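Note that one protein chain of the assembly has been removed; the remaining protein chains are unaltered in position.
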Amino acid sequence: MTQRAMIIDDSRAMRSILRRIITGLDFETAEAGHGQEALDLMEAGFAPDLCLIDWNMPVMDGYTFITEVRKRPEWRNVTLMMVTTESEQGQIVKALAAGAHEYVIKPFTPDAIVEKLELLGLSGKGIPA
Amino acid sequence: MTIAPEMTDVHAIVEQVWSSFLGDEEPLLPAYDADGPFGADDAWSSAVSIHGGWTGTVTIELSKNLAFSLTRLMMAMDESEALDDAEVADAVGELVNMVGGNIKSLMPGPSALTLPVVAAGRAAHSSDLREVSRFDARWAGEPVRVSVHSPS
Partner (left out) sequence: MAPASFELIASLVLRETSIIYEPRKEYLVEARLHPLSVQAGCSSIDEYVQLVMRNPVERQKSIDALTINETSWFRDNAPYQAFTETMLPALLAARADRRRLSIWSAACSSGQEAYSIAMLLDQHLPPGWTVDILATDVSTAMLSRVQNARYSQVEMNRGMPATSLVKYFNRAGTEWEVVPSLRSLVRTRHLNLAEPFPMIGTFDLVLLRNVLIYFDQPTRHGILRRIHPHVASDGYLLLGSSETTLDLPADLNAMWDREQIGRVQAHRPATQAASTIAVPRPHPHIASGSLTGARP
């Protein structure tokens, strides 16, 4: 079964970069401009296997989004990967403690996203990478 | 004494952002244009602020041509597709977000990063801010300036 990814970033340009990488891996994608919009899409039925999450966004930031997703048992299988310019060691530790599985620091090259998804055993097609 | 990011660090960060998203066929070349390399009419500027363990503002100014070509590159659009100002503002804003976030991580923390503010035209700085670091460069002949200001 095709896997689904939600791209959560307030920048359209960044969503476009991530979308090109992720659709290249055969993921189906949805996009949200902030955490609340992503939660709304998930409530409405979009069930992602993977979320790519920016940290600094209006309305609801990525860190809060992760803590919200982790409160919900029905979303426990969603893989959460931060993709953000927040790059202090303390921030990475904080995001991992809140339930993020992986962390990519901006700027990144397309390979970085592909390789991180391999580490997570996600390949888009539902076959382990 | 003001704590300021080193020029070489600012350079390294800008270089990484550039080569990651804009390809490395065309190098980003350091330039030394004392008066600022471009006029106010055909420039774009964007800024983020850092508050907390260290306080300051990171600003990117670039020529309109450069702003448009990097937006096209980031959005994978070709020359024939029309760009609106909102798209350019978005791309230029994301650029300063990446540079600003990485500069924040060099400074004493913890600090928070604001969302970017983008404008057509050169940046205006309030008089209580002083420039503490600056990096001028050219990319495909077009000018870009990254500057860091902090309270004097």
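Labels for the chains are A and B, by order of writing; each one numbers its residues from 1.
As a working rule, a residue touches a chain if its C-beta (ideal position, glycine included) is under 8 Å from a C-beta of that chain, and two chains touch if they have at least 3 such contacts.
Computed from a predicted model, the values in this text were never measured in an experiment.
Summary of contacts with the chain left out: across A:D26, A:D40 or A:E118, the touching residue is A:E118. The residue from B:Q16, B:S49, B:S63 or B:N97 that touches the chain not shown here is B:Q16.
Within the whole complex, the absent chain has one touching residue among B:L106, B:V132 or B:V146, and that is B:L106. Taking the complete complex into account, residues 87-89, 92-93, 95-96, 100-105, 107-109, 111-112, 115-116, 118-119, 129 of subunit A touch the chain not shown. Residues of subunit B in contact with the chain left out of this view: 6, 9, 12-13, 16, 19-20, 24-25, 27, 29, 102, 105-106.
Note that only the chains that are shown with their structure count from here on.
Rounded to a whole number, the gap between the C-alpha centres of subunit A and subunit B is 26 angstrom. Those residues of subunit A that touch subunit B in the shared complex are 10-14, 16-17, 20, 56-58, 84-88, 90, 106-109.
By the touch criterion stated above, subunit B contacts subunit A in their complex at residues 16-17, 20-21, 71, 74-76, 87, 90-91, 93-94, 97-98, 100-102, 104-105, 109-110, 113-115.
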